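One structure is given below, encoded as structure tokens.
Note that one protein chain is taken out, while the other chains of the complex remain in position.
As written, the chain order gives the labels A and B, with residue 1 at the start of each chain.
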Amino acid sequence: MLHVEVWRSADRGRFQPFAVPRRPNQTVLDVVTEIQRDHDPTLSYRFACRVGMCGSCAMVVNGRPRWTCRTRVVDAVTTDGKLRLEPLRNLTVVKDLAVDMVAFFDKWMRARGFFEPGAAIPEDFAVVRPESEERRAADEGIECIGCGICYSACDVVAWDEAYLGPAALNRAWTLVNDIRDGAQGERLDAVAGDSGCHACHTHMSCTTYCPKAIAPTYSIAGLKRAVVRRAVRRSR
Amino acid sequence: MTALLFVVQRASAGVLALAVVVHLATIVYAVRGGLTAGEILERTQGNVAYLAFYGVFVVAVAVHAPIGLRNVLREWLGWKGRACDGALVLFAFVLFALGLRAVTALYLA
Partner (left out) sequence: MRGRPHTQPGFIAALLHRLSGIALAIFVSFHFLALATALDGADALDSFLSLAATPLVRLSETGLVAALALHMALGLRVLAIEFLGVREQTITAVSACIGVAVAFGVSFLLNAG
């Protein structure tokens, strides 16, 4: 038997206990689904693809942010059969295990995490060599699906509401390395203020927990270097 | 912090890395068999190299510590804005003044 404690957000919030039988190859998503279908239909949680592609099922399992569909119970459960499920940290809880991702994506925009073609219409296709330094740097961060696990794990986000966060900064870094982009100056300005890339203190929780093995810490380090280089150039 | 503060912080860190290694090695060596004022002053009185080295050291400390504390105040105490920055600038001047006073005290004594 699994002893599952699930966060319920009604009133001031509490953990609701459930007893769920263990089953072979059980994932935490299986457990949550069984609770919602067979025990308490008022429980709210998110999932979509259930095969580790969409990131919708991200939540905190026994203190660690992870995808429930890709977390086997045997890997997450404590030795005495306990599972504690909470919504992602640092985001407003909508209900129970579902959080509001708006703030997360707002910061994405604030970090200029979007491609800008620039004023001049290109005369020909851009040639982006796959083995070039920039393309390889972009490749390292491009697989982000915006699941919010890094944001949940980040202490600086918890300490500073305005901190842009690892995902937004990682995305900005991939664009800094996009040689076609026409807004590099504005983007570096966007990531360089107070609560920007310089607020990262290399705790590396983001890199530890990213299910896509992306390392936002190193992307942010790249942003720090890019901002410094630009500052030095401008001061000459 | 802003880009400028970051550059200053990291640059002063580089300076301090060297200065601290020298300082620590010197202190660990110098305290052998106890350390008296006479022994210190013997080395520092009228010693221009000492003055220059520790002068630079003091400047680096006076910028590095307040900028570092700024992060702590913002993130752990939620203190942001001009009042906080003002207090830290004051702290920087205090460190600079006290540090220069200490360095020259041992040079002139």
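The rule we apply is simple: contacts are C-beta pairs under 8 Å (C-beta built on N, C-alpha and C of every residue); 3 or more make two chains touch, one makes a residue touch a chain.
The shown structure was predicted, so the numbers you read here are calculated from the model rather than taken from an experiment.
S.K.: Of A:Val20, A:Ile35 or A:Ala76, which one is in contact with the hidden chain?
M.R.: Answering carefully, the residue with contact to the hidden chain is A:Ala76.
S.K.: Which residue, A:Arg14, A:Arg129 or A:Arg225, contacts the hidden chain when the whole complex is considered?
M.R.: Of all options in A:Arg14, A:Arg129 or A:Arg225, contact with the hidden chain holds for A:Arg225.
S.K.: Given that one chain is not shown, which residue among B:Leu5, B:Leu51, B:Leu69 or B:Ala87 touches it?
M.R.: Of the listed residues, the one touching the omitted chain is B:Leu69.
S.K.: At which residues does chain B meet the chain that is not included here?
M.R.: Spelled out for chain B, the touching residues are 10, 13-14, 16-17, 20-21, 24, 27-29, 31-38, 40-41, 61, 65-66, 68-69, 72, 94-95, 98-99, 101-103, 105-106, 108-109.
S.K.: For chain A, which residues reach the chain that was dropped from this view?
M.R.: Per the touch rule, chain A residues meeting the hidden chain are 62-66, 71, 75-76, 153, 155, 201-205, 207-209, 215, 217-218, 221-222, 224-225.
What we mean here is this: only the chains that are shown with their structure count from here on.
S.K.: Return the distance between the CA-based centres of chain A and chain B, expressed in whole Å.
M.R.: 39
S.K.: Residue numbers of chain A touching chain B in their complex, please.
M.R.: 156, 159-160, 192-194, 198-199, 201, 224, 227-228, 231-232
S.K.: Under the definition above, what is the set of chain B residues touching chain A in their complex?
M.R.: Those in contact with chain A are residues 1-7, 10, 71, 74-76, 80.
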